[in-house]
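Only one protein chain is missing; all other protein chains are in place.
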Amino acid sequence: MIELRNVAIAYDGHRVVEGASFAVPEGGSFALVGESGSGKSTVLKAIAGLAPEREGTILVDGAPVPPRPTLESARLMQMVFQDPYASLHPRRTVDAALSEPLAIHGLKDRDARVERALRDVGLDRRFRFRYPHQLSGGQRQRVAIARALMLEPRVMLLDEPTSALDVSVQAEILNLLKRLRAERGLTYLMVTHNLPVVGFLCERMAVMQGGRIVEEAPTAALRTGDFATEYARHLHGATGADLMGPDLLEPESVDTAPMETEK
Amino acid sequence: MSELLTIRDLRVSFPTHQGRVEVVKGLDLSLGRERLGIVGESGSGKSMTGRAILRLIRPPGRVTAAEMTFDGQDLMALPERRMRALRGARISMILQDPKFSLNPVMTIGRQIAEALDAHERPSRGERRTRVRQMLERVRIADPDRVARMYPHEVSGGMGQRVMIAMMLIPRPALLIADEPTSALDVSVQAEVLELIDELVRDEGMGLILISHDLALVSRFCDRIMVMAGGEVVESCAAADLRHASHPYTRGLIEAVPRMDETRDWLPVLDRAARAGT
């Protein structure tokens, strides 16, 4: 569904991504993992057509991606951004945000579609005419997801969709994304720095560092820490399997040894 | 253990269109020279608690407490001038994002020196060595060069270490760290926390670590308080967190995806129980 071959991306003449190649099958869920500045979000933007200075081949659904979003590409893929506070227009109601894609594409039956979209993402219809500032972070992210789904795309590009949310809200949004994918057979490409989230939502992952993909692995590797490259192991260690959940849940495996990190 | 900070029935409220709303509803706390973690989600009142201790809540916000004493001084009764002298010198605070807490047009060295000057009057030579030592202690490899740099020239992790240096150079007795690492990359987070941890132990300071990350707090603190909706719902030793009984705490623990995730769905907190979101 998504295929990148030797893609290089630049901003103002500076190369920020080089030699990126990977493929996501139809209905698959793939994660790009890395720290800030690794170029992972840039790759996502390039696929969406928001990063014009690029070389190499980017194919989505077998066809090259246009250098900027078009009506056709809009119906094929949509994006959910990291910060739901920044991705909704502050002066437009939820209804206006959701109707806009329909208006652009001249689709009929807007009322019914907006109501259905709200229902699909688990928002009550009393939120329909609210402004973004009247919603909580989780509700805003639901609106952003609903907006992305308005045109019924087949590919969803997710840019850190939960990193600005509280953990309990994160769980809700992750469940929602997982359910929507199962229901609609969506293809996900997610960018994140949060490895456990990758383990929950994705099947394969690519680790990026300094603008390059250093390793591609199935997400099963997260359970064992079985990575080929030093950097991927370092990242895995820093997130700290020993620091997250299991300790808190299983009384016998208390591990208080401080973890080692080198800079 | 000598009490460093004692709080009884702390309440913080703000006026809204629906009348005054309490964001902290009667919090009790006593802290020795130990590490206390306050955990909660946004709106739980955890940050307001930190600010209330430093009396940083401005009108129309209102703070009341039956008792709030720090090292024998009544914080509620202290005049603002004495309070200012206390802030930074005896109680320091590290905020989330160094980008917003550092002055962009002043070199790092000068900012740290200022933090020192505000509370002591060291000689020039002494000041330079103290700044240098402090930068070394926060593991900055080339302190003289970094001291001459401006905040935008350093990375987020380095910036946060500079913040820590600034906050710790007057040798405070209590450090309040409000989400000190959530703006940083994961691989830097642990490093910064370990640094805070080490300095707190060395100096015998008290630490209040405010965070949304239960796992993180449980690793770096002796005691944990879980807050929700302005109230403390659970208070226990960090080691006992896995025995936590309150459903909210359990919910928080279980809602986080794990590295070895096998669950198909993540359990979700029942929001109906907590006045909606």
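The first chain written gets the first letter, and so on, giving A and B; residue counts start at 1 in each chain.
We adopt the following convention: a residue touches a chain if its C-beta (ideal position, glycine included) is under 8 Å from a C-beta of that chain, and two chains touch if they have at least 3 such contacts.
Here is the rule we use: contacts and distances are computed from a predicted model.
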item: Hidden chain of the complex, named as in its UniProt record, picked from "Thiamine biosynthesis protein ThiS", "NADH-quinone oxidoreductase subunit J", "Peptide/nickel transport system permease protein" or "Imidazole glycerol phosphate synthase subunit HisF"; value: "Peptide/nickel transport system permease protein"
item: Residue of A:17, A:58, A:144 or A:232 in touch with the missing chain, whole complex considered; value: A:144
item: Contact partner of the left-out chain, one of A:55, A:111 or A:226; value: A:111
item: On chain A, residues whose C-beta touches the chain left out of the figure; value: 48-50, 68-75, 78-79, 81-83, 86-93, 95, 100-101, 104-105, 111-112, 115, 124-126, 128-129, 131, 133, 144, 147, 150-151
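Here is the rule we go by: only the chains that are shown with their structure count from here on.
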item: Residues on chain B engaged by chain A in the complex (per definition of touch); value: 41-42, 156, 185-191, 194, 212-216, 218-219, 239, 241-243, 251-261, 263-269, 277
item: Parts of chain A lying in touch with chain B, wherever the complex brings them together; value: 35-36, 136-139, 166-172, 174-175, 178, 193-197, 199-200, 222-223, 234-236, 238-241, 243-251, 254, 258-259, 261, 263
